[in-house]
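Got a structure for you, written out below as structure tokens; questions coming shortly.
Missing here: one protein chain of the complex. Every other protein chain is in place.
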Amino acid sequence: MPSIRLVNVTKNYGSITAIKNLSLAVSDHEYVCVLGPTGSGKTTLLKLIAGIVKPDKGEIYIDGKLVNNLPPQERNVAYVPQHYALFPHLRVIDNVAFGPLSRGLRKEDAYKVSMNMLEMTRLSWRADSFPHELSGGMQQRLALARGLASGAKILLLDEPLGALDARLRVELRYKLKDLAEKNKLTVIHVTHDQEEAMSIADRIVVLRNGEIIQEGSPSYIYNEPVNIFVAHFVGGANFFEGFVAERDEHGSWIQLRNGFLLRVNDVSRHVGEKVVVMVREEKTVILKSVKRMEETNLLPGRIEEIRFLGDFISHHILLDNGDKIVSKMPTLIGIGRFRVGERVYVRLRPENLRIYSYPPHGLYKELEVI
Amino acid sequence: MTKRFGNIIALKRVNLEVKNKEYLCILGPSGCGKTTLIKCIAGIIEPDEGEIYIGDRIVNGLPMEDRGVGYVFQEIALFPHMSIYDNVSYGPFVKGWKITATRDLIEEMLNMMKLRDRAKDYPSELSGGARQKTAVARALVSGSKLLLLDEPLGSLDAKVRVLLRYELRRLVKDLGLTAIHVTHDQEEAMSIADRIVVMRAGEIVEVGSPLELYMRPKKIFTANFLGEANFFAGEILERDDHVKIDVNGAVLYSSNRVDFEGRKVIAAIRPEFIIMRKDGSSKEAWRGVIERKAFLGSLVRFEVSADNGVLVIVKKPSSEATKFNVGDNVNIILPREYLLLYPYPEEGLEKAISIE
Partner (left out) sequence: MREHVEMISSLIGKIDYLSSKSIVKFLVYSSSIIFFFSLIFLPPVIGVLENITYINVIFQNPSLLSRANMAILQSFIMAFTVALADLVAALPLSWFIARSKTKAVHVIDALVDVPFLIPTAALGYSALLFWSDRGGISGVFGLESLIQPGFILVFLLQFAFSYPVIVRIMVGELLNYEEVYEVAARTLGANPLTAVRTITLPLLKPGIIASFLLAFARSLSETGATVMVAGSWENGPVFIFRTLDAIDLPPYLKNGVLVYVSSTLMLTSVILFFLISLLAPKLRFPVKFVFPNVERKLSGSEAVKLRNIAAILTFLFIVISPSLFIALPVMNALFDGTINMAFASLDPWDKFWRSMSNSYSISLSATLLNIVFGLPAAVLIARKKLGKATPIFKAMVNVPIIVPSITLGFSLRLFWDRYGFLHEYWILLFSHIAITYTYFVESMAAAIESIPLEIEDVASTLGAKPFMIFRKITLPLTRYSAFSGAILVFTRALGETGAAKAVAKTMECWTLPILLVNWIKSEAITSSQKALGAGLYIALSFLALLALRFLVRRSK
């Protein structure tokens, strides 16, 4: 039986629809990441499940029970808001004991449970400190300990790592997953960081403007993004505008800018239809020279920039037809291999190319960055 | 240079040289003193000890309005009650420059930053990225040759951050400026810096180019801070051309020199340099079992539990990772040239690499 179920839920704030007819089911012990840009409705989603706001339409079930009219204090869900909202006037131990005490446990029992929780999150040595005396990472652990002290098995996290330094974020994300697995929790973890989501989620739900665009395993979302927005949001992608020049039973030919042709395996579009071709940055190959010039999907160009990214090196190439492409390769392979200004060929295998319909508002708008 | 705040020593006898026209990043965790450092250079804070030179001039005691340094704040700090145009022209305005001369200068700067058609708008009407660009324009329009940036991209969304950082570097290089850019994001620093200064707890740990610091960090803290790394505690068995190390009963070789005394050592290697195979065990390979597999997009991250009880993190490009799954028995080889060696830290490994 699913732990959490939302059925056709809608939530409006005045004239703005934060959540639009959304349905979602989360199974027991599942670690779900809700991924989306700011303003996509992620926080509202968590607040609906926690009971802090009520849906305008639709039903919410927790462990099979309809909870629409159940106030937050009776839902036994651990909610950790974006900046933790620690009680500044209470010591660490009192913060954690707040939940058990509120639920009616006797003082001795409440504090015993709290100490256990602090030991589990390695904070027991700071039990008497105040929240503002703790570092960012410790505050985060305190927020978790407090949420779980009442024995809740459902954990709702709103950008739990957002307030932390970049490097710390990477370290702590795996510890979060460990915590969830060890305690057999069902987790909904909201974030705008797609790398974070992909590295720890069992399932990713991509949210945009209050609607679920796609959901599935990280590799599914990454390799088979359902539209341009998802493709762009979850990782480095190159996009080319073009139209279908020819189609046969095995694939199609897409004509890009200035006559360049690309062979793709898609047969679902009509000739003449305007499309967008997508290829992941690491699914491109750069060659210095070519033996056979007739080979298809081999685009000539010049390297404009080389960027060092640590475990990867990316090459920014201006193709001869005017399009730009970014090619990513592991550092060990790419280091010192090419120079800025060098003429190269970029190979794009048809199986790595995906086709999308040209978006009605234009490609730039769809990619919606600045 | 030394700076104290009450009992806390924010900067501990820091020595630094910034080259002309260099794009320097100061990288470190929160509280390491990096912001204090550039505030001292700008004159917002005065150091307790030490001297600061800009060019040939010693600037200690010189008020901030006279240092001629452009500063971009973490909070962006655009004047909310002034339009974009007025914000950008504030520098020349308060210095009493003639209006006619400045007008051209400002137009040019606004054009360069693509803010021309937002000139009459107010900061609250702009997106985060546009506000950031305005702050940079404002800092540069008076013609400063030195630009100080305090976590300039921190408040922006991930995708905007990536786009803007390259624009920043391009601008600095086009104008021939010297930039000191403070950040906690190692990816940001590595992708745009000529050199990186790694700081921790008020001290400079190491200085070098991004490539140097990533491939051959001289300190363990640097190794861990710039990206994920495996750290193995072990004992040196032999020191010849190649060093032989014992880690929990298994053996490793490194072709890197050991120029420190003692037998206790930390061997470090980046996850993506490790070779993982299903077959072909060799003398140097460790055997292990894949415990966890995480798909990261272009990479897949494996946690392998080696036979000697050590956990090894391995990263492979996604295209090569499909045949490996949780539960598989594998051979992992740690190539000698990439296995770096460090003296075992007094305070213990965890404290030595800890970011907080």
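As written, the chains take the letters A and B, and residue 1 is the first residue of each chain.
Everything below uses one rule, namely that a contact is a pair of C-beta atoms (placed from the backbone, for glycine too) under 8 Å apart; a residue touches a chain by one contact, two chains touch by 3 or more.
No experiment lies behind these values; they were computed from the predicted model shown.
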**OP:** Indicate each shown chain that the hidden chain touches within the full complex.
**Re:** A, B
Original post:
Who touches the missing chain here, A:H83, A:R257 or A:K288?
Top reply: A:H83
Original post:
Of the listed residues B:Y23, B:Y71, B:Y85 or B:Y214, which contacts the missing chain in the full complex?
Top reply: B:Y71
**OP:** Could you tell which one of A:P37, A:G51 or A:G235 touches the chain left off the display?
**Re:** A:G51
Original post:
Which residue numbers on chain A touch the omitted chain?
Top reply: 47, 50-52, 71-83, 85, 87-89, 98-99, 102-103, 146-147, 150
Subject >> Touch residues of chain B, complete complex, unshown partner >> reply: 42-44, 63-71, 73, 75, 77, 79-82, 90-91, 93-96, 138-139, 142
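One rule holds in what follows: only the chains that are shown with their structure count from here on.
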Subject >> Whole-Å separation of chain centres (CA-atom averages), chain A against chain B >> reply: 24
Original post:
Which of the residues in chain B end up touching chain A in this complex?
Top reply: 29-30, 127, 129-130, 157-160, 163, 166, 184-188, 190-191, 210-211, 214-215, 224-228, 270-273, 294-299, 301, 315, 317-319, 355-356
**OP:** State the interface residues of chain A toward chain B in the complex, per the touch definition above.
**Re:** 37-38, 135-138, 165-168, 170-171, 192-195, 198-200, 217-219, 222, 234-236, 280-283, 307-312, 328, 330-332, 335, 369-370
